[in-house]
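Note sheet for the following structure.
Shown here: the complex without one of its protein chains, the others still in place.
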Amino acid sequence: MKENDVIIDIQHVSKVYTGKKVLDDINLKIKKGEFVTLLGPSGCGKTTMLRILAGFLAPDEGVVLLDGKDISGTPAHRRPLNTVFQKYALFPHLDVYDNVAFGLKLKKVPEQEIAARVKKVLKLVSMSDYEDRDVDSLSGGQQQRIAIARAIVNQPEVLLLDEPLAALDLKMRKDMQIELKEMHQKLGITFIYVTHDQEEALTLSDTIVVMNEGRIQQIGTPTDIYNEPVNAFVADFIGESNILKGRMMRDYRVAFIKHEFDCVDAGFGEDVPVDVVVRPEDIYFTTDPAKCQFKATVNSCTFKGVHYEMWVDTDTGYELMIQDYDPYEVGTEVMLYIDPDDIQVMKKERRTNTYPARVVDEGKVEFLGTKFACDTAGFAEGDEVTASIRFEKVELLDNVEEAELVGNVVFILYMGNHYHLTVKLENGENIWVDTNDIWDKGDLVGIRIAAEDIVLQK
Amino acid sequence: MKAKKAVAQAYLWLILLILYAPIIFIAVFSFTTAKSLGNWTGFTFELYRNLFTGASSDSAALMSALKTTLLIALTASVFSTALGTLAAIGIHNMRGRSKAAIQFVNNIPMLNPDIITGVSLFLLFVFLHFSQGYVTVILAHITFCTPYVVLSVLPKLSQMNPNIYEAALDLGATPSQALWKVLIPELRAGMLSGFILAFTMSLDDFAVTFFTRGAVGLETLSTYIYADSRKGGLTPELKPMMTIIFLAVLVVLLLVNLNNFRKEKKTNR
Partner (left out) sequence: MKLQFKRSSWAGPYGIFLLLFVILPLVLVGAYALYDGDGHFTLANMAAFFTDPKFSDSFLLSLEIAIENTLICILLGYPAAYILANKELNRSAVTALLFILPMWINALMRTMATAEIFAVLGVRYGKGTLLFGMAYDYLPFMIYPIYNILSKMDRSYSEAAQDLGASPATVFRKVTLPLSLPGVMSGVMMVFMPTVSTFAISEILTNNKIQLFGSVINEQFNNLMWNQGAALSFMMLIIIGLTTVIFGGDEQVSEGGLV
């Protein structure tokens, strides 16, 4: 990327809200004319990032450069960027024309030029005959077009769009996606688009920035992100996927669901735990025993419009999702194989829960702000140690009162034969849990850890 | 059902009759000049004529009290509307403890009885050696009127699209341009009802004015009537004035509610 191609350069931006880090050291370069999408679940920090770019919020740390100049101190009304708001934020007391002309009038552009530019931009959004209409009388889609017109009539260098299609119905959303893409090509300016809709992101963007918990998870083209997710979060968030625990046996050879497969990844080392992603459309049925890598039994089959979605139980006790154009009856035993190309191997982000801890007493250790009973043989009181707890050893309880710690389930990953849960504790720390029980996102859970499951290390 | 309705209607009209008896009585006797009460000495507009020409010293004082009342109410409610609208926008954008605190204090003047508001402000002006007169009365009226403006504007703010102000900034408006060109037009309805509330509160006030007016001879309608009653005699011209005020309020309220009535008629059918 040539430096002078970069229009927006976000450097080390962090933002804390009431003690919670909503943006954590964000670094991002955006090229001129690019369509960039900030994608992530609600609360991931994407809207905060957009509001910092627009100038409605100031970062606590870091700077934002526009054309190489620091604009961190420039108030919103002096930034050459314009925003399309989620719920349009059209001015109800003004008609369509006055809404679109608002910015130009403030800049004291001559009346005639305003009229010409408003006309032109209304034509661009196919709303030519609506100049005198009251904005409240417009449909959602029409209001959306006016909101876009109101922003682009100012000829901004960058257009910021905050979930602009979220309030529209499905059909309207699809149509507007196409129009937005065409508009982007016609205008040739940079679009920064915020959404939680992965399909929208894949359809529209040149570049997708996947965010979670205030951090950038992955930056890449839609195909990169879809085919080569860097971690379980991205894999799960973008499209459907089977995410499984695996073990890299050696280069180009990986084991998961208790079978070994050839793959195209190397450089992980030998006999290393990894995560494996296989897209449901990449598991193939075969009738040729020579091609068959493993067998499974179909346990459900649902028609999804274009394809069938099937869940199968493998002969080794895992559940996998498969998408195929041909249905297989429930109960059928099938033979399956996966291309080496379609196995995406990811480095494991963590293998166990580890926390800095302190031995407070004989048989007691303190971490996460709580004292736990545990075997402290070999350690003295006051020793600073590391406590680790295996994911499957963390016990989750319905009854919060009996628990040692309390938290909310914030992320759930199905791993083929168990769930991998991220639980956010009241103090903001995360604890990861493997369980066979079904929990829902947002559930309040109690956490108990048995004394023998806490392993201490110097 | 019919009998039940008749009883209900009878009850309503009985209460209304009792409620309005004094006003009707005053209105009727505003058209005669009998000195002793309840005496009818023939129909005449004389009291009305006196009131408007200031023929007697009493009627001149009464007219000047009316003017003072209106002047104070107008000034106080204009300031209250400005102060209260700005405050409401601020409070709407505040969070947590400071928001709760300012809303709590905002409620105090509404909950406080007039006499406490009056006494406490009297002590304040004494304490600050602030000589009392028009200025202190208006300041006092702003104190108990502004909370009503704040409470009228706040709900409009929460109904408003939260991004409207930011949209204006985004399109190049400075914060003050955004206030004038977007926020205030959007909040007009709330500001108007706040203004009307403040205006009526100020018109109705007696105790606060009484304690904060000092000794400069400032009289509002309320303090005039109070002084009148202490003297024992009712200024005759008060009768036509009350009649006019009553009719004015009736007409204004009917006009304001005309639309509602029309809507109601439609839905009733």
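Every chain is named by a letter (A and B) in the order it is written, and numbering of its residues begins at 1.
One rule holds for everything that comes next: contacts are C-beta pairs under 8 Å (C-beta built on N, C-alpha and C of every residue); 3 or more make two chains touch, one makes a residue touch a chain.
Because the structure is predicted, anything quoted here is derived from the model rather than measured.
Colleague: Which listed residue, B:51, B:72 or B:87, touches the chain dropped from view?
Modeller: Looking across B:51, B:72 or B:87, the contact with the absent chain belongs to B:87.
Colleague: May I ask which residue of B:51, B:76, B:137 or B:151 touches the chain that does not appear here?
Modeller: B:151
Colleague: Which of B:21, B:71 or B:216 sits in contact with the chain that's absent?
Modeller: Residue touching the chain left out of view: B:21.
Colleague: Can you list, in ascending order, the chain B residues touching the missing chain?
Modeller: 1, 4-5, 8-9, 11-12, 15-16, 18-23, 25-26, 37-38, 83-84, 86-95, 102, 104-117, 119-124, 126-127, 139-140, 142-143, 146, 148, 150-152, 165, 175, 193, 196-197, 200, 203-204, 206-207, 210-211, 221-222, 225-226, 228-230, 234, 238, 242, 245-246, 249-250, 253-254, 257, 260-261, 264, 268
Here is the rule we use: only the chains that are shown with their structure count from here on.
Colleague: When the C-alpha atoms of chain A and chain B are each averaged to a single point, how far apart are the two points in Å?
Modeller: 56
Colleague: Report the residues of chain B in contact with chain A in the complex, numbered from low to high.
Modeller: It comes out as residues 161, 163-164, 166-175, 177-178, 181-182, 185-186, 188.
Colleague: Which residues, counting only chain A, touch chain B once they are in their complex?
Modeller: 54-56, 75-78, 81-83, 85-93, 102-103, 106-107, 150-151, 154
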